[in-house]
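Here it is: the structure, laid out below.
Omission of a single protein chain aside, the complex is shown with its protein chains in their original locations.
== chain A ==
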Amino acid sequence: MHVTSPVRTPLVTGGKTYADVTEDICKQVEGKPTKEWKVAFVISLAVLAYGTVCLFWTWWEGLGVWGLNKTVGWAWDITNFVWWVGIGHAGTLISAILLLFRQKWRTSINRAAEAMTIFAVLCAASFILMHMGRPWLAYWALPLPNTFGSLWVNFNSPLVWDVFAISTYFSVSCLFWYVGLVPDLATIRDRAQNKVSKYIYGVLSLGWNGSARTWSRYEYISLILAGLSTPLVLSVHTIVSMDFATSVIPGWHTTIFPPYFVAGAIFSGFAMVQNLMLVTRVVYKLEDYITFEHIESMNKIITLTGSIVGVAYLTEFFIAWYSGVEYESYAFYNRMAGPYWWAYWAMMTCNVISPQLFWSRKIRRSVKWTFFISVIVNIGMWFERFVIIVTSLHRDYVPSSWAMFSPTMFDIGDYIFSFGFFFTCFFLFSKYLPVINMAEVKGVIKSTSEKLPLKVSGVSKAERLASPAYKKDAE
């Protein structure tokens, strides 16, 4: 075990015992849904229902119900896609890269972050399907053996790379998340009171018995998956950025895109994790697990990535001027002062200026400020994609085709669909699965070399057998 100096601020506060951890996390799964949860879940179901109706109409009538046109062929659809994929970056980054960097504070947030990743990637994938003219033929983008003769996918197309990148990312994230869940599912199984729960969690926990062998396999597979996902964190958004970077459109055709997109993705992903965790923390009373240290660390990453993004924006401008390419220069003039200037300045304010507020310790340790700025960052990152996609397309090479894009209620409704879907999934997750990785959090409770009293180290197994009412002790 990695040993930490006792002078460090503890990662879990409130003098939690192992039993406390189990109890605090499991009670949300085992108890009846709270009123707040029910209200929130019904709202998200309603949002999902409205979005589904919009989505159905989009598919029934055709993409003409959106505001797109012959010049601007992508707008909200791909903006939303990139936005959700970006958000989906935080989970793997926290689980894999922070694991490799031995950032132990990640243990309290990685479960929810990974869940968020999976749902966000699903939302992103829904926009891949949605934006197609004939979504029922989406499987043609997969290199499947087929009856069309030698017809194959176009391996030159960044969209095909996308399909590979996103599906790989999704599968590895799912696997990582699920493997991490297994010991916790076993805990819930062991505590389950009714047969149905026992059976379901039993099946899901894959016969976990807590033996040294299972733990050793668990450690191995976690490490392997972490190794596998680390490059994915970088590759997914790199490839998404190539959707634009490999094209000829001024404003898209930029070599800076891969690092800039990855930074932006982490930026928005962390902001989204902040939003979700700040709410969960209060509702589920997890203040001892998700502490100000966590919030502060994440805010630091937000400031770092936000600054990287800001530098990237300025670099784009410099290159537009330095390259002397007429179209490139115009594309950037147009971003700044063209008809969509407001989108550009919204992006600049939200993404470059707002995270700089976190230089103030007071602000970065304030729940309210963190929540507010995280929302602002996500709005800003949405605008970033909108600016890149729409303002580049609407005025490209040939001025005769220049056009404006304005969204319809179906552009908006289909975006709302993704929110409904995301939150429905997230609420289901937060009710039926442990939102914090109990097994790993237990690992960081006792990380100092200090000898802990029994009440901290938990109740021994012998005592547990002797006194079945141990739960009360824990309370």
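One rule holds in what follows: a contact is a pair of C-beta atoms (placed from the backbone, for glycine too) under 8 Å apart; a residue touches a chain by one contact, two chains touch by 3 or more; residues count from 1.
Simple rule for what comes next: contacts and distances are computed from a predicted model.
Enquirer: One chain of this complex is not shown here; going by its UniProt record, which of these names is it: "TAT-variant-translocated molybdopterin oxidoreductase", "Glycine--tRNA ligase beta subunit", "ATP-binding cassette domain-containing protein" or "ABC transporter permease"?
Expert: Going by its UniProt entry, the chain not pictured is "TAT-variant-translocated molybdopterin oxidoreductase".
Enquirer: Which of these, A:38, A:134 or A:285, touches the one chain of the complex that we don't see?
Expert: A:134
Enquirer: Any idea which of A:52, A:230, A:307 or A:329 touches the chain not displayed?
Expert: Counting the whole complex, the residue in contact with the absent chain is A:329.
Enquirer: Please identify which residue in A:156, A:193 or A:211 touches the non-displayed chain.
Expert: Candidates A:156, A:193 or A:211; residue touching the omitted chain: A:156.
Enquirer: Name, in rising order, the residues on chain A that touch the hidden chain in the full complex.
Expert: 61-64, 67-71, 73-74, 131-135, 137-138, 140-141, 151-154, 156-160, 163, 243, 246-249, 323-327, 329-330, 333-334, 336-337, 393, 395-403
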